[in-house]
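For this depiction, one protein chain was excluded, whereas all remaining protein chains were kept in their positions.
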Amino acid sequence: MIKVSAKTKRYLVPIISVIAGFLIGAIIMLIWSYNPITAYSSMFASALGNMNGLGETIREATPLIFTAVGFAIASKAGFFNIGLPGQAQAGWLTSVWIVLANPTLPKYILLPLAILAGALAGAIVAGIAGFLRAYFGTNEVITTIMLNYIVLYLCQYLMQQVMPESLRNGADTTKDIPANGSLHLDWLSHLFGDSRINAGIFLGVGAILIYWFLMKKTTVGFEIKAVGLNPFASRYAGISAKKNIILSMLLSGGFAGIGGVVQGLGTYQNYFTQTSSINIGWDGLSVALLGNSTAIGILIASLLFSILKIGGLGMQTVAGVPYEIVSIVIAAIIFFIAIKYVFDLLFAVKKTASYKHPLKKGTEIGPNNGVDGPNIKLQKEGPVL
Amino acid sequence: MENKNTVIEMKHIVKDFNGFKANNDINLKLHKGEILALLGENGAGKSTLMSILSGLLEPTSGEIFVNGEKTNIASPTAAKKLGIGMVHQHFMLANSFTVLENIILGHETTKGPVLDIKKAKEKVLALSERYHLAIDPDKKVADITVAQQQRVEILKILYRGANILIFDEPTAVLTPQEIKEFMNILKGLAHEGKSIILITHKLEEIKAVADEVTIIRTGQDVGTYQVKDISNKRMAELMVGHAVEMKLTKRAENFGQNILEVKDLQVKENRGNLAIKGLSLSLRAGEILGIAGIDGNGQDELVEAITGLRHVDQGSVIINGQDMTNKPTRKITEQGVASIPADRQKYGLILQMSVADNLILQSYYQQPFSHHGIINFDAIKKHAKAAVKKFDIRTASSDLPTGELSGGNQQKVIIARELERGSDLIIAFQPTRGLDVGAIEYIHKQLLKERDRGKAILLVSYELNEIMQLSDRILVLHDGQKSGVVKPDQTNETELGLLMTGIQKEGQDLDQSFS
Partner (left out) sequence: MNLTSLLALIVSSTLVYSAPLILASLGGVYSENSGVVNIGLEGIMTVGAFTSIIFNLTFAQDFGAATPWLGALVGAIFGLIFSLLHAFATINLHADHIISGTVLNLLAPPLGVFLIKAIYEKGQTPNITANFGYTNIPGLADIPVIGKIFFTNTSAPAWLAIIITVLLWWILYKTRIGLRLRSTGENPQAADTLGVNVYKMRYIGVLTSGFMAGLGGAVFAQSISGNFSISTIVGQGFMALAAVIFGKWNPIGAMLSSLFFGFAQSLSIIGNQLPGFEKIPTVYMQIAPYVITIVVLVVFLGKSVAPAAAGVNYIKSK
């Protein structure tokens, strides 16, 4: 057992998880006779080694920042928003549709309108789960999973049956959006080797800052955190649990929705039929888990996963390793994050101060929890007094 | 003494939790067919010792002899094999299972791998008859009373052939009448040859049933005594470690105007049944009104209705002359209500948040703690520093998570927060639950100080002692109704006990019996 401070441990867990995840990937490659060193080096080279790769990596990270911030806000309020794919997809289709339907509006109206509409669409989808949780106590994990599929099929239907044919190219793809509804910036794209990097990244950095400020500096963030940590005590203290459940889910879905918007108005410049839950949702969830829902953690994790995803394409061409190894590595990283108990066994946190009940471990139950605890000894022991 | 059979002997038991000795050299001896009381304060190490005996914890050092043989009780299964069974303070029952399923679980009567429900039922009913433990084996545990659940727990261990029965604070949840019945059950069990360890801190119960008493204090063995040879006062002194002076000094009454008026209140519990059935009460400034009653007679619902946490179906709650019926909790707090909740860790504090944050849990949105929704951390810190000093909260820093504080200091955080706001009405619900004597004394003194300063205090407690000591008036709650209002100096525990079971309703029942 190694003794570390609580702060060091917070950094060690994700770092070791990432290393372990890469090792798992390497082992799988070795089993199938691929060379992991060639694979990983070609991965980093193609993601970071040239301006185009760099631009694509940043572009890839942009929607992940939004979906991860969305996940993080809900998780601060104590909710596991697994509905990010559906919320992002709703935002994507809505924003593209708005832009296509109003091609003549000036950019300074159309773009904000489309972004807000996308955010609203995501917020509504998540808000349903929040509302049901607040008023009926319905488990949000289940409702958001179910909403993913409801949104998936509804979007197929809306795209194929309801959207006017004048906005589409055939049944499965919309027309490309006009320039005054696009996040594309010529100079930025040129700067990064004509990649698809777009103004979304500035919005993304803004989202990170807003998230940080909201959680750390405002009473809104204080309430959300309080409700998330102990809804009973919060209610007792006069903080409306209902309001904060719904608010946090609306914010969560809103950010996820913008994640979809930057795909539509930034990356692809259109919408096309999806046949399964969209990736940025699941990846955003992974980013938030790896980044431990902190602002800086989300930024770093989203860039890391983007390096994997963009670099993975290069790795497939250069080293001939199937691209899927990237997703396996990501899943493995999240697995190591999930089993943080192992880290508790490996690293003991140096005692900062007082004595802790030996049997109490979070919400988990074990014999004799909290009964007849040896609390009173504290007054005689410990360095506190 | 020598001719008695010793069934359990624990010698020099030490249990060390990362440097904290919960048990430090404890000795204990249990004789066949006898009842041994294990006496100690909350946190003295009683439950730890019994967890060791029932195989849930392993002692750091020490020896255990069962029926004269040295044994190592490695698991609950091992304990079961040795005939040791424990009835836990918090019942360990699966609520959606039937009584029968709960009893046979882990020790099923089967034909091959298939449950033989009929045969199991016969066995259980036979036991229930023999030991006078009436139960309905087909009812779901969720649908039976607490006293019945306790019988299920006892049957569970008897079914496993236990000869050594451990009871952990068994009477905490029972009515005085149920306690009487339970004491008879205990005697009956001992008479049938069962050996019993009774964990308790209630001296009367020890006097009533126990043969011997082993007293432990802060993990240490204080000695074993014959119950008939030791006085209540002496037991209390040994338990606490210093001379006990239980009388609190109370100033003369000086009541002001009504602060709280509750009129014809009707409130439902979670399942939709009426829990408060037309209750009226009033509370004046400078007065402590004690609400006595057995757990589950509407106390939770009453407090929640007054504090806006539960919907009032009928009637009204008037605070400081303002009708606050069904107003949001925040509005009620702002109207001058402080509330010390019964379960401090669940309702009173956010354990992961710092002491400073917990101290502003109701006022973070007000000046000076925040301005236009932006938090002012300096003001919060300053406020915390002052409160920590004033209320003697023992913590290394106000930035420390509240969960790292001791129970008594956690309660002080709540007391500091609630009293600092200068509210006119203070609702104290089980304010000393699970605390040691020092902390209890501190909190009682604080409440009396507030009373003398002219605050109105609604004290809801299941501890009759606490109610009797502090209250100016006692309202006894039974089945959501007022079964009597008495003055503490004009009543006794027996009368209160009867009122708590609803036997006498303000003398009316007696009148009716004559007509």
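The chains carry the letters A and B, assigned in the order they are written, with residues numbered from 1 in each.
Assume a residue touches a chain if its C-beta (ideal position, glycine included) is under 8 Å from a C-beta of that chain, and two chains touch if they have at least 3 such contacts.
Small disclaimer: the values here were computed from a predicted structure and weren't measured.
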Touch with the omitted chain, as defined above, among B:Lys4, B:His107, B:Lys180 or B:Lys487: B:His107
Hidden-chain contact residue, picked from the options A:Ser5, A:Asn139 or A:Asn169: A:Asn139
Candidates B:Glu58, B:Glu192 or B:Asp452 - the one touching the absent chain: B:Glu58
Residues from subunit B at the interface with the omitted partner, ascending: 51, 54, 56-58, 75-77, 80, 86, 88, 92-97, 101-102, 104-108, 110, 113-115, 156
Subunit A residues touching the omitted chain (full complex): 28, 32, 80, 82, 132, 136-139, 141-143, 145-150, 152-154, 156-157, 161, 275-277, 282, 285-286, 289, 322, 324-328, 330-332, 334-335, 337-342, 359, 361, 363-368
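Note that only the chains that are shown with their structure count from here on.
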For subunit A paired with subunit B, centre-to-centre distance based on mean C-alpha positions, whole Å: 44
Interface residues, subunit A side, partner subunit B - complex: 217-220, 222, 225-226, 229-230, 232-240, 352-356, 358, 367-368, 370-381, 383-385
Residue numbers on subunit B that touch subunit A, as the complex places them: 17-18, 20, 22, 41-48, 51, 56-57, 89-90, 168, 218-219, 307-309, 328-330, 332-333, 339, 341, 345-353, 357, 361-362, 364-365, 370, 373-375, 394-397, 400, 403-409, 436, 438-439
